[in-house]
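Structure first, commentary second.
Every protein chain of the complex appears in place save one, which is left out.
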Amino acid sequence: MPDDKDHRVMPGEACPVPLPDHKQIVLGHGSGGKLTQDLIEKIFLPNFWNDCLARLNDQAVLEVNGSRLAFTTDSFVVTPIFFPGGDIGRLAINGTVNDLAMSGATPRFIAAAFILEEGLASDDLVRVVESMRLAVAEAGVLLVTGDTKVVNRGKGDQVFITTTGLGVLERPGEISADRARPGDRILLSGTIGDHGMAIMSQREGLEFEGPIESDTAPLHTLVAAMLEASPEIHCLRDPTRGGVATTLNEIASRSGVGMEIDVRTIPVRESVRGACEILGLDPLYVANEGKLVAVVAPEAADAVLDQMRRHPLGRDACCIGEVVAAHPRRVLVKTEIGGSRVLDVMMGEQLPRIC
Amino acid sequence: MCLGIPGQVVSLEDAGGLRMGKVQFGGVVREVCLEYVPEVALGDYVIVHAGFAISPVDEEEAARTYQLLEEMGQLTELEETAADPGFGQGDRPSDKPS
Partner (left out) sequence: MKYLDEYRDARVAQELLEQIRGVQKRPWVLMEVCGGQTHSIVKFGIDDLLPGEIELVHGPGCPVCVTPLELIDKAHAIASRPEVIFCSFGDMLRVPGSKCDLLTVKSRGAEVRVVYSPLECLKIARKHPDRQVVFFAIGFETTAPANAMLVWRAKQEGLQNVSVLVSHVLVPPALEAILDSPWNRVQGFLGPGHVCAIMGYREYEEISARYKVPIVITGFEPVDLLEGVLMAVRQLEGGRAEVENQYARAVTRDGNAAARKVVSSVFEVCGRKWRGVGPIPQSGYRLRAEFEAFDAEHRFDVGAIDTQEPAVCISGEVLRGIKKPHDCPAFAKECTPAHPLGATMVSSEGACAAYYLYGRHLKPDNRNAAGKAGQAG
């Protein structure tokens, strides 16, 4: 891929702008887009290579003594730690429950590791943990082990939480990002951009008021309902950092297929849209914490969609496009006025703009 | 250049001699400097760029030209009865939590 080459001089022409220097980690490396992918593919994957890791799903499906287990881990570093619609604790439980759910597993057990910054108000910690207790109960899981560390003031953003989850696959069949096939339908469970814009609304220098709340929610019962409708669900992903655009590209890339999406079918709350418009952001790249993208066989799509809409977390579920054999690994979007463009992976963080 | 979005003025205030206000954009409200649109009143629409209202939206002008465009659009709809398969303007989900 051209991006791998470290070209500093273009032959025959001089250019005023040298390459950016990635000798240090920048925030973009954590944003879920291209930079994150690069980090995984160039540093982590080669060092830890095995068939399971190489599938690069959000969870690992393991065979242990005849049982199929799903295993996952995720870190939560969001700032501010309390935001409209949730907090870092709730996010940490739901995020890991969802990573398990995306394999079709029933989430069972969670481990939680806390890194606390010296000076964090004990009341805040209590608030976070109480929120986690509620999330654990709602998700029907058990938090069975954990760890706590404290770092010096200034070395950690109030609190970081890492949760590890274990789930059991009770159904046969395989749900994985590399299973999308031409003809499959692409389903989305609801409105996009709510979580990312809820966070953005609290950022100093960018604040705005409005009804935007994080959509953080545990999706495993929605997934269970979908699997009841049909086993022909090929891929499931929750579009967190990098948004729906990144998730679609990941699936297209792993499966070696193309996709065609109609932007007009994608539900966006009016308030999220307003916020995105003023900051110059595209909702397709904004993080979600209570939504999923499903790639399902065409004959199963209607039944699955029907089940989704009956579930409280899938009321606004819709079909947003389909998988095609043409233009493999590219996601094409039909625009509001009927034109066409390519939906690329996000570079680094999506930044507000005035131009 | 230059991102400017239309919004509706929902409140006005004087902030230390600077004319400020709150402008609503599709359900989201942001503080905006209204110093450059002294004629604008509550309920009026303005174009906002980098936190400043740079121009009022001339509603008459907008209505006039939009009517022309609408008529054109209706012509198109009459002509294209078969139309685009299945790609209508979907409902915008309301802002009530699900």
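Of note:
When the chains are written out, they are named A and B in that same order, and each has its own residue count from 1.
As a working rule, a residue touches a chain if its C-beta (ideal position, glycine included) is under 8 Å from a C-beta of that chain, and two chains touch if they have at least 3 such contacts.
Please read all numbers here as calculations on a predicted model, not as lab measurements.
Considering the full assembly, A:Leu351 is the residue among A:Ala54, A:Ala325 or A:Leu351 that touches the omitted chain. Only one residue in the set A:Ser67, A:Thr148 or A:Thr335 touches the chain that does not appear here, and it is A:Thr335. When the full complex is taken into account, the listed residue touching the unshown chain is A:Leu206, out of A:Val129, A:Leu206, A:Ala225 or A:Ala297.
The set of chain B residues touching the chain not shown comprises 1-6, 8, 16-18, 25-26, 30, 33, 35-38, 45, 47, 49-52, 54-55, 57-59, 61-62, 65-66, 69-70, 72-77, 80, 84, 89.
The chain not shown here touches chain A at positions 2-3, 5, 7, 10, 12-21, 24-28, 34-35, 38, 204-206, 264, 270, 273-274, 277-280, 327, 330, 332, 335-342, 344, 347-348, 351-355.
In the analysis below, only the chains that are shown with their structure count from here on.
Here the spacing of chain A and chain B, counted between their Cα centres, is 31 Å.
Interface residues of chain A facing chain B in the complex, by the touch rule stated above, are 190-191, 201, 207-213, 262, 264-265, 267-271, 273-275, 277-278, 280, 312-313, 315-316, 318, 334, 338, 353-355.
Every residue of chain B that touches chain A in the complex is listed here, in rising order: 1-3, 5, 7, 22, 24-30, 48-50, 84, 87-90, 92-95, 97-98.
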